[in-house]
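The chains shown are only part of the set, and none of them has been moved.
Each chain carries a letter (A and B) given by its place in the written order, and its residues are counted from 1.
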């Protein structure tokens, strides 16, 4: 998977995405090679809850020419140089007139910041503070070749049906220009996770994948699908910042103890990886919309380093060197373990409810290579059977024993095969 | 406030109070200058639940004359010298006949104890153990000029109405002779807290202030008002030991997790002051009556050092030097913060329940002096709005964020003003 991840990353990287526009559409088209997302265009001006879809923005070029003729802040060198959603401009102005349009990060003087102005018409450039310090007095020429016109916002989704209409949601966002961890790691993880899930032969759950511009895109998606989703989603996750080298972090849903939360925490706890868990907070990504009071869905977020908290966040340093494809792959694997566990989880009923079942006559005593493994398997089976009362979930049962739920896979299958247990329909 | 506190303290200090009598009445009259308490006289012999109001006690003078003519234990020097509720006596007796009537504290030999005999007719004197050791053999003359006659017990209360009939209770007791922390600090705190509350323009809650002799006074008050109070009181506090230099202590109500408890603990937690919290216990003050099984009201007690546990308790060392008016003032301030928080607390409903509200178009982005403060204010606002679902209380919302509820005052007001939230009527 790693080679493919790298290759898709490299194709997506140079594109200047925004919350609308052709950069966004072409990124979707590339990702459709992995996950066949349905794309919807929401026209500018459409009211979605408390918001309105903005005009569509497209950009072709931008730069500043210094008084000495030197061209800087070239869009074609780094698309972060232009404030995202800048209106077109071509003008000559003095350094002091220019300065209000320049954005830097004084305490990270070598980095270019990432700045947007979606809802206030403006133009601007982003440069490193080091470069800013060298700017001479004199006349500057600024050029931004962009359009901000009525158009539409593109959002993508896909529903992968299972035996039940109960849903698991995975959501990520597509709207940042060239940024690696806090953009491309999310859509890539979502797309490749889709592939793994699509290959499960009998899926219990229906899986919903949402990929849309952050905030406004998801608000528009919820305006259309929120009511249905609210009644169906049992667990959901916002996929973001999946690729840096930090430990895994799980951010809980607003409710805080939903299936999404307990399963993610269970899987992390039994993963052997270092990780941390934190409560919901409003500084965040699209979980803010999924968990808004009227929806309050069971949606958390499994990531690595947390947006806002790593110094590369929203700067030119959030690039290919910052992320690790090995870590990105491991994040996808962890998401897939959550899926496997959700599929295995259920309420099982042991047919022998009174006294314990006689395992010997059913050939259910495992014969493993070592006595220790054998003893472990018998314990798992007896533990499973004594809690299989049709009301406890397998997750609860596993937690009672301090065992990982995926450890029970073989036991559950053997007991189902022997006709000793049934799985409750839900 | 501090000067006034000192001045009222100095006027109240010399009066010999008891659970009945003129000393009690004149103390009430002084306090009425601050809080316009309604006074009720409950006649001796009135049955109140399991108790009976005792006869009224009044005292004018008392002393012992030693064989050598020296006058000791003079009531006019220190009113602790007479056992409170002593019947009148004028007699000559030997030292060995006198001794059963003398009370000392052998392990605090310099202090005069405070002793009462409300429900068993007796007389006695309290002196320091040092003095007791110097008593020569010979004939002593004892003199107590008191009455114990049918009369009445005085109790005071005041109901300060608010928009709702739901009540907050503050209760303290008036019945000890010259003692500072375990008596006067309580009524003074209650009276000055009243002043602060009375000046709030739109009170949500109704406030009930009860000032009565400890135990019997409050039992008599509850016999009259308990049933109504039980249906109305949402939080209450017994004010006692408010003035010493110890840390604040919150003693929980018997139920233990009522609004009274959670709010007091929240305010202490965010006060920056050192404090401790303890569960309800039966050794205590009038919370014993408010929390008796049939009432079991949400009544705790915020104090400083705990009665019984400071060595000056119920001795002549509980005097003006023992307390600090600065500490007393801070205790009153903490009570007032609890009131402010109770007033602010409520269930708010964000009108934008689906997706998050767009703050920009409502001018709700604060523009603070520093970016850090700005970021904090935005976080507080977004946090407030995402939990404002009409069912969570603001206290719960604040606790979720680990912020103090009073930090939300400005945010709540701005959102109410902008018409973005409403407060649920209860």
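The criterion applied here is as follows: contacts are C-beta pairs under 8 Å (C-beta built on N, C-alpha and C of every residue); 3 or more make two chains touch, one makes a residue touch a chain.
Just so it is clear, the structure is predicted and the values come from calculations on it, not from any experiment.
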| item | value |
| --- | --- |
| Assembly size in copies, with 2 chains present | 3 |
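As a convention for this text, only the chains that are shown with their structure count from here on.
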| item | value |
| --- | --- |
| Footprint of chain A on chain B - complex, ascending | 350, 352-358, 360-361, 379, 382-383, 386-389, 400-401 |
| Touching residues on chain A, where the partner in the complex is chain B | 48-51, 119-120, 215, 218-219, 222-223, 226, 254, 279-283, 288-289, 291-296 |
